[in-house]
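Read through the structure below, which is laid out as structure tokens, and then see the notes.
Of the protein chains in this complex, all but one are displayed in their positions.
For subunit A:
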């Protein structure tokens, strides 16, 4: 209790003062009104909540460029968005990214976590490696994959001797979106696995042992015991990765493909970026932002429904 003695040393009363019974010293407003939280609250309101509110407002403005004075547009932006093919292909790309990418990520992460918590040989090395993607910035990850996926890069260098024709993975419309999703999987699986493993670690080893004696194998233990126990936690991790895919794919796309070729890798969040900063169609951009926000909420609700605790 050095802290306490420090305080006592600086004060005039004796350090031996015993803790007084709680109720007597209730001091008032200070206890009920968290005044010291005010600076953080204001900061948060100005830099985070403010911009989100502004985003919603701008979604209803007609604002075709920074230097133009904005006017009120009502639902016109949304009408334009819904009539635009680019928007629908962005919806399609984001849907593929999430409907295909997310389940693959979570199932693989779960299996990986299950494997790691069994403490097989080399599990320490594995745990160390799984963290790598969590440490690396999006630009660094993207640059490494940009080098590997270029026509003369590692992937084609490995495939050609095996008799496959390589392709320009990021420039070929049929592979570009897959490549972007693969990069996201690469960085997401390990991190999710580490998180899920931290939950699986707390599963009672004795129950597992008992199940093994009763003849249950790994596959059954993984899906029959660990999965149901960790289900709601996996739900939390799934939400985390869902939001990160939906909202942050813009940076990976910007760094790797700029949405191309054509619109084959334009995701919703990249569309928000491109409309705002490349085409300066601000009303349109923020209208998509609002839609993205709503989709995020809907998706979170859906994930909660599917993966809530059942036991």
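Rule of thumb we're sticking to: a residue touches a chain if its C-beta (ideal position, glycine included) is under 8 Å from a C-beta of that chain, and two chains touch if they have at least 3 such contacts; residues count from 1.
By definition in this document, contacts and distances are computed from a predicted model.
Trainee: Considering the UniProt annotation of the chain absent from this complex, which name among "Extracellular solute-binding protein", "Phenylacetate-coenzyme A ligase", "Phenol 2-monooxygenase" or "Carbohydrate ABC transporter permease" applies?
Mentor: Protein name of the absent chain (UniProt record): "Carbohydrate ABC transporter permease".
Trainee: Looking at the whole complex, which of A:73, A:98, A:195 or A:225 touches the chain that is not displayed?
Mentor: Candidates A:73, A:98, A:195 or A:225; residue touching the omitted chain: A:195.
Trainee: Among A:60, A:114 or A:169, exactly one should touch the missing chain; which is it?
Mentor: Missing-chain contact among the listed residues: A:114.
Trainee: So which of A:95, A:154 or A:210 would be touching the chain we can't see?
Mentor: A:154
Trainee: Which subunit A residues would touch the chain omitted from the figure, given the whole complex?
Mentor: Considering the whole complex, subunit A reaches the absent chain at 2-4, 6-8, 10-13, 15, 17-20, 22, 25, 27, 30-37, 39-41, 43-44, 46-52, 54-55, 58, 108, 111-112, 114-116, 120, 125-140, 142-148, 150, 152-154, 157-158, 186, 189-191, 194-195, 198, 215-220, 222, 236-237, 240, 243, 246-248, 250-251, 254-255, 269, 272-273, 276-277, 282, 285-286, 289-290, 292-293, 296-297, 300.
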